[in-house]
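A short worksheet on the structure shown next.
Every protein chain but one is kept in place in this view of the complex.
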Amino acid sequence: MILAAAPASPADAWLERAPVLLRDALTGWLPDALRPWVAALLSIATILGVFGLLFAYMTLAERKILGRIQNRPGPNRTGPFGLLQPFADAIKALTKEDIVPRAADQVLHFLAPVVLVALSLIGLAVIPFGRNLVAVEMEASVLYFFAAGAATELAIFMAGWASRNKYSLLAAMRALAQLISYEVPLLLSVVPVIVVAGSLSTTDIVAAQGGWAAGLWPHWHALTPWGFSAFAVFMVAALAESNRSPFDLPEAESELIAGHLTEYSGFKYALFFMAEYLGMAALSAMAVTLFLGGWQAPLAVLEFIPSYAWFGVKLLLLLLGFIWIRATFPRLRIDQLTRLSWKFLVPLALVNLINGGVWAATADWTGAAAVVRWFISALGVVVPFIFLARSLSAGYGPRTYRYASP
Amino acid sequence: MMLPDPASTGLARVRKIEGSALGLRTPAFAPEEGAGDLLEVSLGPHHPSTHGVFRMDVVLDGERIVRLKPVFGYLHRNHEKLGEGTSYLGSMPYTDRLDYLNSMTNNWAYAIAVEKLAGIAVTERAEYIRVILAELSRLLNHTCLAGFLMQDCGCSGTPLMYAFREREKILDLFESLSGSRMMCNFQRFGGCRVDPSAEWLAATRKLVDGYGAFLDEFEALLSGNEIVMARTQGVGRLPAALAVNAGVTGPMLRASGVGHDLRKVDGYGVYPRFNFRVPIGREGDVYDRYMVRMLEMRESISILDQALRGLPGGPILDPKSKQRGLRPKAGEAYGRIEGPKGEIGFFLVSDGTGNPTRYRVRAPSFVNLTILEDLCLGHSVADAVIILGSIDIVLGEVDR
Amino acid sequence: MSPLHVCLALSAALFCTGLVAVLVRGNAILVLLGVELMLNAANLNFIAFWRFGPGGGEVGLVFVLFSIAVAAAEAAVGMALVIAVHRHLRTIRVAAANRLKG
Partner (left out) sequence: MTLLLAVLALVCLVPAVAAVLVRNLIHSALLFVLAWLGLAVFYLAVGAEFIAFAHALVYVGGVSMVVLFAVLLTRPGRVDPLPPPSTQRAIGGVAAVALVASMLGSSIFWTRLPSMEPIPMVSLRRLGELLAGPYLVALLLVGLILTVALIGGLLLAAPRRPSEGGDA
């Protein structure tokens, strides 16, 4: 099909409006009173479907990519290129015997995976996946997201404690320490974004990142000095919050067997996995929204590609980063983990708070002043980084070696 | 909370730590009276990081180790008693199973013991082949160890897979030479079993030439990695005095700053003909143990290069030597070499019959493991795992 | 009954629950949690009167924000105290910690 004429605005393009059109087509025949309810159910079903599938193929992608990085093929037996592997895994997890230790706290042991998945899911409600594609619009949606995600480590604690296993108990303690440490930088790194965008609503924050400087340089927060710093802090804290390597201390296969997962099997185990990937996806989606311009295209000429596709691409890139990091780094120790947070990320985020405030206050500087503004902001990132990084890695370093005299 | 009342289980006694068997433990880590409640965890025998069936009974205060008891014997196979009931040659394949990563060096140490006992000479070509195989074995062992150590540090498999790729190449060489990848049963009294072909030597040459590049890559990725340094530097310090008194040998001893290497000290085989250095560490921590092994591999490459270049012709077995029905006259002999894990030695007593009356193995893994508690006290569980990894044990050799 | 009444009743019930926790349980942690619950009850009243009351502007809302912040501080210090007391006396029974000198 050839379009007769290019639409006046990218927002009017047929592909862009496809999800909304589809929803209207599906709900149009319903009586007015029912329509919003059915529409809400539809958006929930869509989010569940899309992210469920994303979870399934993330596990496959992770295993494939890890395999490639480690000189092995990864799963390639089930279906073409192993594409049916996630479904085989699901069937296996569903049919496995569910073993609960007799000493376990039965109620909490059952509740933990359920609570974890639920908490990982509800944050997705406020993410704008595309232009006009947000399930719940509210004024304080950023706050909602973090309030919803705050309790995920609580569920991990529940799992660890309820198992009545010593490894699991250690994992529960670690999960708590990790949460207390990393919730702070995660939230602090978001504050400058809120200050600069002047809103707690995810839709407004994405809208604030629209447009291009000189037609080339998108106004994404991650492309400003303070924003880049906040983005980096956010991603490190997000890694820790989603218990991914190198911060996978509650799981710590080589130390605590599987930590809080030690006493879980079958479908409950699969639920933990699902929660891990969903949490990762939710935090990445939030990072895209806050720092990477949400659904905005990187260049004006690329706006013909629908907004949700851009969102998907950015999300997948961040998730790929998670996998790559997992394949590369060793794990930190718990005291190093907390030290990294309190002595590095938190001060950096606090300095960045001021940096973001200055940026917001100087929003009307143009021309040469804009360059000065950039320079000040960059200085506010680089100088504290150098100081903090030096103090963090004090005492460690490469060594030179002697040889025994013959 | 997971623990019943400490007094009722006898754990209360734990709070007061007795001095170690060596009497060298620093008292700084003894928990103060009435410290937090203790948690007793049994790490192993089935644990991803105990490198086999091995158990550490750990008493924890939070995550800090206040007491650690290594428990082994799960893999005990009566090795020494078997040796006393078997002919001299019959024991050779059993030695493969001691340190199953390094059957070549085990064979060699045993062969030296028997050669001393029976007064058998070794041909020059065989000596060179033994050096080549021993150094390949060292490369194999240290490469694997580096990979395992990184795995213990929490890498999800990548360094281990890189290490195993190189290990496969060496195992392929062993297989094409001896017929078996790990249980080579290659050395004989007075020489070795198979003469390496020109193709085999060319393949070895190729491997040796490419190994430096692999080490460069591995080190570029890991030796300077911030997290690796943070995890390993200052962890599990082994003072030189304790190392010497405990009989620790091999790279562990050298990492503590003692330049003791049997290849230099005994000068067995044809090692005095080669030019190589002995790297030593300063701190004696996990990082030093890792780095000393990495540097040792560079020296091994240099030895291999020299040995391959200088490999003489001639027979591989002394024609006067006897393999079957060996009946050395009454006496005793101790043969030892610098194995990849330390001094591996065999002590044999003969009464003139076809089997030794006493057959004893000095296993480096076993001796090095005795100081595990001294290294781990005051560190966390996560550290204990990498300290154990840096000691480099193989349970086949520890339990025998 | 109006929404205001429901709010007030819940607030009263929460306050009593908190008070019972403080009075009956001898455990320092539960005592602190009871105090938190009483603070929550007070917050609920502020919100109820802001929303359904005679209209005092947004003062109630702002006050609740401050109250939450102070409650967080209270929890942090309180739990630190509990841990310190436990380390010192090996118990977290409130009645045991009745001496100024440890």
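Each chain carries a letter (A, B and C) given by its place in the written order, and its residues are counted from 1.
The rule we apply is simple: a residue touches a chain if its C-beta (ideal position, glycine included) is under 8 Å from a C-beta of that chain, and two chains touch if they have at least 3 such contacts.
Everything numeric here is computed off the predicted structure, so don't read it as measured data.
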- Provide the residue numbers of chain C that touch the chain removed from this figure. 1-21, 23-27, 29-30, 32-34, 36-37, 40, 43-44, 47-48, 50-55, 58, 61-62, 64-66, 68-77, 79-84, 86-87, 91-93
- Note that chain A touches the absent chain at residues 108, 138-140, 143-144, 146-148, 150-151, 153-154, 157-158, 161, 172-173, 176-177, 179-180, 183, 187, 200, 334-335, 338-339, 342
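Note that in this section only the chains that are shown with their structure count from here on.
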- Cα centre of chain B to Cα centre of chain C, whole Å, reads 61
- Item | Length of the line joining the C-alpha centres of chain A and chain C, rounded to whole Å | 34
- Task: Quick one: report the Å distance separating chain A from chain B, using the average Cα coordinate of each chain.
- Result: 44
- Task: Name, in rising order, each residue of chain A that touches chain B in their complex.
- Result: 66, 69-72, 164, 166-167, 169-170, 173, 245-246, 248, 252-257, 326-336, 393, 395-399, 401-406
- Item | Residues of chain B touching chain A in the complex | 1-2, 39-41, 47-49, 60, 62-63, 150-158, 161-162, 165, 223-231, 233-234, 254, 259-261, 264, 277-283, 287-288, 291-292, 295, 380-383, 385
